[in-house]
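Excluded from the complex is one protein chain; the other protein chains are retained at their positions.
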Amino acid sequence: MILLSLLLIPLIGGIVAWYSERFNPDYPRWVALASLILCWVPVLPYFSAFTLEQMPQWLVDEPMRWIPRLNITAHLAMDGLSFLLVILTLAMGLVALSSAWTEIKKRTGFFYLNLLWTLAGVMGVFLAMDLFLFFVFWEVMLVPMYLLIAIWGYENRQYAAFKFFMFTQAGGLLMLLSLAGLVILHYQQTHILSFDYTVLVQNPITGDLAYWIAVGFTVAFIVKLPALPFHSWLPDAHTQAPTAASVILAAVLLKTGGYGLIRFVLPLFPDAAKAIAPLMMTIAGVGVVYGAMMAFVQKDLKRLIAYSSVSHMGFVLLGCFAMNIYALQGAVMQMLAHGISTSALFVLVGMIQYRFKTRDLDKLGGLWQQVPRLSAIGLFFGVASLGMPGLGNFVAEFLVLVGSFEKYPWYTVVAASGLILGAIYSLIIIYKTFFGPRGDSVQTSEVKGAAEVTDTSNREATTLLVMVVILVYMGVHPQPFMDMVQSNLLQTIAKGLL
Amino acid sequence: MLTNFLSYGVDMQIPDSLLMLIPLLPFVSSLILIFVNPPKKIVTLLGVGSVGCAALIALLFNISLWGQTDYVIKAGFGNWMTIDKLVINFDFYLDALSLVMISIITGVGFFIHLYSTGFMDEDTDYRRYFAYLNMFVSAMLVLVLADNMLLLYLGWEGVGLCSYLLIGFWYKNRDNNMAANKAFLMTRIGDTGMAIGLFLLFYQLGTLNIQDMQTQAVAVWAPGSDLQGNSMATLCCLLLLAGAVGKSAQLPLQNWLPDAMAGPTPVSALIHAATMVTAGVYLIARNTQLFQLSPDAMFVVALVGTCTLLLAATAAMVQNDVKRILAYSTISQIGYMFLALGVGAGSVAVFHLMTHAFFKALLFLSAGALIYSVHHEHNIFKMGGLLKKLPVVAASFAVGCAALASLPFTSGFFSKESILEKIVDSGHTELWWAAVIGAFITAFYSGRLFFVVFLGKMQQEPNHTPTKTMHIALLVLIVPSIFAWMQPQGLIALMPGLPSKGLSDLQHWLPIFTPIAALMLAFGLYRANFFGSELKSPALQSIHQLLKSGWGFDFIYHHLFVLPFKWLCHINRNDIIDLFYRRLEDTARLMHGFVTGFQNGRLRSYSASLVLFCVLAISWVVLK
Partner (left out) sequence: MSLHYLPAIVLIITVLLSLTSLSLKRHHGIAYLICGGGLLLTMLSLFMQIGKTGTTSELFVFDAITPFLSLILLIVVSMIWVQLYQWLEALDERKEEYYLLLLLATLGSLIMVASNHFTSFFLGLELMSLSFVGLVAYSGREFKGQEAGVKYLILSAVASALMLMGMAILYLQYGTLSFNDLSMQGASGTLPSWVTVTGIIFILGGMFFKLSLVPCHLWVADLFEGAPLATSALLATLSKLAAFVVLWRIFSLGEWHTHAVIVDIVAAVAIASMLVGNFLGLLQNNLLRLLAYSSIAHFGYLLIILLLAASPTTAFLTSTFSTEAVVFYLVAYLFTLVGVFSVLMQMPQIKTQQDLTGLFWHKPTLAITLALLMLSLAGIPLTIGFMGKFYLVMTAVNHQMWWLLSALVIGSVIGLFYYLRVIMMMIKAPDGESDFSGLTMTTNGQLLNYLIIFLVIGFGTFPAAFSQLIETLSRG
């Protein structure tokens, strides 16, 4: 019931938050805060797993009956990988909450309902070990996310929300077909009807059809990742989403794609994964460069960061299909580190937009004079996103590249050029926003003197500094995170080698 | 006699773990300065004191290891990451090479910090300055102490970042930002090559630990092994070289350094002359055994060094900006070090690195004092006759220029002489000639610089006098600039050079007289009022222009790489792939229009549709 409660707390909390708006529009955020903090309770005992010598296969395993007719179970389980991602989700949930705290003034109740439900959905994705259940969470988490973008987004929010939903749903439908195919093929080959991951993973399916099924799953996952050529929903969604939604989107929603690849595609279809690996490596390599180049020419700060996400997530894809332990570890690290660094950047953009009412790079500039604390933190995260050693992103990118270099040196070289291009767009962020003379928007707000632009409040600074600390910790001591998933990833690789 | 006495050393044991304090002290101080806002005095105390303490510890190590040649001290913070074969520790490794390096970094660094307290006294961002500077020192120390390549890379990127921040320290000016960006990106290009080199080395040798790498490399690519192994060694070395040329501003990534002079002058002294830019030299010296497995790569290193030293020296001849002159001279001097490395004389290269660090820091600091004194004027032709007004600056400038020109009995003379000697030993006569020509040009522009600035008529009355701390730093640095005559003992043991062949008379005397001749020529031309005057001939003018722009590399790169890249990005600004999806939308809209067209509300067409179905279906049957 531990994992179930992990899902139920935000679900119920969301409803309570919505209801509480009737009494006071300030209540929902406190309810949301309380339920998010409460969510930590069930997972706290498992922090002891960091000290375990040998990671068990599952930290928690909760099979539950659901639809016996099709042998569908509500199987929730948590291993090291799920644990890390759940922790990330909860932590970034708090960050999102913090960024929404004053930014969201309208319809607060419904906002926090959607925020909490998205988090519940994402955690469900990370915890579901039944493929049907996984699919359900996979799809359902999109609905509250869609509402977050469509209701509280910026100028062009409806278009962005549509695009987001259509892309991910199209991928989802493909996954639905593949899921059905997988189960049926597995039934034909073993005469066991099951949607359960632990059952399916024992006898990987074979044959031509298996290849296409693997492709279906992969496409669904890389749409979410997002990788080329399915990335184009992301810039729009990110740009238009309110800060909190951007944070959730960047920090955890994209990670479900990478998670899916590592959890499902690689172990369930080892042969097919090997077969499509060159294609995926190409997509990843090109994606890294393409995303970075696109980021370079953006005028909208959020859009720039969104494209940088495309570039960064290319490393995840690269790591997944390089199929060796370094690269996989790197992919996991990249998911965590990117989750933190990019969402921090989104939080910063949110703060900038809140203060200067613009995200246009041409109108920003010279923020260091106005808001030095904010700028210093911005500098830090800008530098993090270009992969500075000593921060989590570097460990991740290094491991991915080291790993993929073994079998795919040329793809690695292409992807490594992303390090240069990454520096270009990261420097642009820093250069155009924080340095230089004051930009137009920065100036006008001063001239008017209407509202004094203040530097980061204590709440904002604390949020960001905690993220700084985590990122640095991941950069200098990533070992606990890696130990968490090591045995798991080794098994995955062993499957591929058979 | 002297060496004999010193070789006994001082019998003193200091704990190895003290080594860890060296990079840690400035790092912690930097963190404190970032997060806390103490009063200015405390800032000074922390900023300067931390580096001072590190310097003291380095001094202790020097004393305790004096005279010993074969020593290794290790200390570590523990594990960074361990996956399978990839084991990376936060381990520091101190041998003769890194000892020299940390001594330079902390020693020179300390005096530059001290000097900065005067130079930056009036700056509002005093605290930020020391935070960056301490961070830089710390990163640089990690770089040279690192036991494995990844930790080295950490320091490597760290110094790059600090250099970026310090070049753009006065961030309100867009030009400074651009210079910082340029420096970061150009070095990043090299770094990426180096990173790829690390991947390759890891798979070839199975480790990233520097010492293990050397032994493994010797085992795997032993001389006389198959061609493939040799070419792999060459590839690895060239990739490492890419990183080295980036950081050390060598061809073809040299043109960021002159622009990097946008930073405060003490920064230029510390980072862009004495320490960071020599990281490339250090990297190759560190991997001597690896490089020696590949003669081809060695020759490339020598070639890069030679070309760079000539190119930069010629460029230095025509600059107006005092800092740019020094920047080009730095590039040129590092070219000498690369040349030395390329001919297998690592110890001599590091010797030159050391002397260069002293006299170049001295030069930059005195240039800083000069600029500080004369209304922040950079153009040498707007100075002149400052000998009397700024005696200490003039003296230190003179010493610096003398060492740079390698006049006999200065430190620069000994190190450069050794380099030339080693080139002869390696048998590359053509490189020797190039190096001598370079020496001539070096002495020439040193003379030009000194004469124009300090002799003649006074153009501008100095409005400041350098502060006391600045003077102290200058005076202290004069000493090693003159008297650093000896190669550190340990280096020779660590990197034994080629057997000496002996020099011919020409080879012996020419280098000694070259600088003197060059100085005389410079003086003559100065007297003839040649410098700074208009050039009459258009051909000369265009050559002058070409040299002044550093052989036009900026222009070439701008058109060859920057513009095409920008163009490519800009034509795809709307994301071609997204356009595809937009077309898809349009198609759907069109389809909607098309199918809606049939909904015309007419009963006759509706009933016709029923018939149509039957007709179509039956004709299908018939056709089948």
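Per-chain residue numbering starts at 1, and chain names A and B are given in the order in which the chains are listed.
Rule of thumb we're sticking to: a contact is a pair of C-beta atoms (placed from the backbone, for glycine too) under 8 Å apart; a residue touches a chain by one contact, two chains touch by 3 or more.
As the structure is a computational prediction, the values presented were derived from the model and not from experiment.
Contact with the chain that does not appear here is found for just one residue of B:V479, B:I576 or B:A617, B:A617.
From the set A:M1, A:I37 or A:I67, the residue in touch with the chain omitted from the display is A:I67, counting the whole complex.
Remark: the omitted chain is touched by one listed residue; of A:G14, A:P28, A:G80 or A:G181 this is A:G181. Residue A:V140 is the one among A:V140, A:L465 or A:L490 that touches the chain missing from this view.
Screening B:L506, B:A528 or B:V595 against the full complex identifies B:V595 as the residue touching the chain left out.
On the side of chain A, the interface with the absent chain consists of residues 66-70, 107, 132, 135-136, 139-140, 143, 146-147, 150-151, 158, 161-162, 165-166, 169-170, 173-174, 176-177, 180-181, 183-184, 187-188, 193, using the contact rule stated above. In the full complex, the hidden chain is touched by chain B at residues 588-589, 591-592, 594-596, 598-599, 601, 603, 605-607, 609-610, 612-614, 616-618, 620-622, 624.
Everything that follows uses one rule, which is that only the chains that are shown with their structure count from here on.
Here the spacing of chain A and chain B, counted between their Cα centres, is 37 Å.
The touching residues of chain A, counted against chain B in their complex, run 163, 228-229, 231-232, 235, 293-294, 296-297, 325-326, 329, 366, 368-369, 376, 383, 388-390, 394-395, 398-399, 401-402, 405-406, 409, 412-413, 416-417, 419-420, 423-424, 427, 431, 434-437, 476-479, 482, 486.
Across the complex, chain A is touched by residues 34, 79-84, 86, 90, 150, 153-154, 156-158, 161, 168, 171-174, 177, 181, 184-185, 188-189, 191-192, 195-196, 198-200, 202-203, 565, 568-570, 572-573, 575, 577-578, 580-581 of chain B.
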